[in-house]
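My structure is below; once you've seen it, I'll send some questions.
As you look at this complex, bear in mind that one protein chain is not there, while each of the others sits in place.
So, subunit A:
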Amino acid sequence: MMRTWHSARRLLLLIAVFGTVLVGCGREDLSVLRPQGPAAESSLGLMKLAISIMIVVLLIVFSIAAYVLIRFRRKPGQDEIPEQIEGSLKLEVLWTVVPLILVIVLAVPTVRTVFALGDNHSGDKNAVKVKVTGHQYWWEFEYPDFGIKTAQDLIIPAGRNIAFELTTNDVLHSFWVSSLSGKIDTNPTGATNRFSFSAPKEGVYRGKCAELCGPSHGFMEFKVKAVSNDEFKQWIEAQQAPAVLPEDPALAKTFKNQCLTCHAVGDQGLAVGPNLTGIGSRESVAGILLNDDTRQDGAPVEENLKTWLHDTQGVKPGNRMPDPKQDMGLTDDEIDRIAGYLADYKLN
């Protein structure tokens, strides 16, 4: 009895150590193991339960395997024939029933969580509605209640439930903010998905596309920025404000004729490509060139915009934007000045 208790305690200790190692893994804004919101927490909770059961199973199998492989190895000169055992009803019932019980232990919370996470808050008046549309290879976020659209950076008020409605404009994508929630696919209209999560803490979280969608699938990243309620209101208002065009009328004309035929800023232009309103204050350019004035994770926004506009295919192979120089005839100087204008186009 004492011995069983001792080995059980050792086992629990091992699981605890393993758990701490797991929890220490990865970036806070990215890792599944360091959840920052209730949805990701409930997924991790199930994972912890499952992995604890599985470690027990593995320890049993490994110990028996190690024991039989060492204990029953044929020694030199050993030539007798072992007893031929047909089976054992008791043992076989045991290893049918015990796994069945373990499965039930895991199945009950699984089913409960499936239905809990199934609440998509689509009828919730307090939830912020966001329509997510996947494009090769960028994300469009529409706030139908406020009549605004943005791209790449999803701004949400911290602590409030977000009611998502997700579709794709082309191929399948999958919307995944790993530290906040599990993923869900974006299907074409007709199979629109709805789900919900919230971010209790203010901060920036990394999002990725998790369904193969073409060459730049790995570069289809985005950010979720959780801000306070007041900041969110300010952002909405700034986003709704009339567009700010380049001061130089010639550049403004070029920008209008060449860029706003696909993009939009404020109330101007078309929304075929990513909306550019306030692009200077976003976390990244094209989702993959991280804006960082300290140059630790990336480069300042203006430099990133230049890198992007001078070589879109090099930055994001297979993307659908026409090349500013080769396809649209912009000069290097015009490109640099447009980059400068966009970098200065900040909200707030």
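Everything below uses one rule, namely that contacts are C-beta pairs under 8 Å (C-beta built on N, C-alpha and C of every residue); 3 or more make two chains touch, one makes a residue touch a chain; residues count from 1.
By definition in this document, contacts and distances are computed from a predicted model.
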Open item on the list: Tell me the UniProt protein name of the chain this structure doesn't show, selecting from "Cytochrome c oxidase subunit 1", "Zinc transport system ATP-binding protein", "Peptide ABC transporter permease" or "Aspartyl/glutamyl-tRNA(Asn/Gln) amidotransferase subunit C".
Closed with: "Cytochrome c oxidase subunit 1"
Task: Contact residue for the chain not shown (choose from A:Ile288, A:Val301, A:Met321 or A:Ile335) - done: A:Ile288
Open item on the list: Using the document's definition of touch, tell me which of A:Ser42, A:Ser198, A:Gln239 or A:Thr254 contacts the absent chain.
Closed with: A:Ser42
TODO: By the contact definition given up top, give the residues of subunit A that touch the hidden chain.
DONE: 22, 25-27, 30-33, 40, 42-44, 46-47, 50-51, 53-54, 57-58, 61-62, 64-65, 68-69, 72-74, 78, 80-88, 91-92, 95-96, 99-100, 102-103, 106-107, 110-111, 113-115, 117-118, 136, 170-172, 174, 176, 178-179, 181-185, 187-191, 193, 206, 208-218, 221, 288, 290, 296-297, 317-318
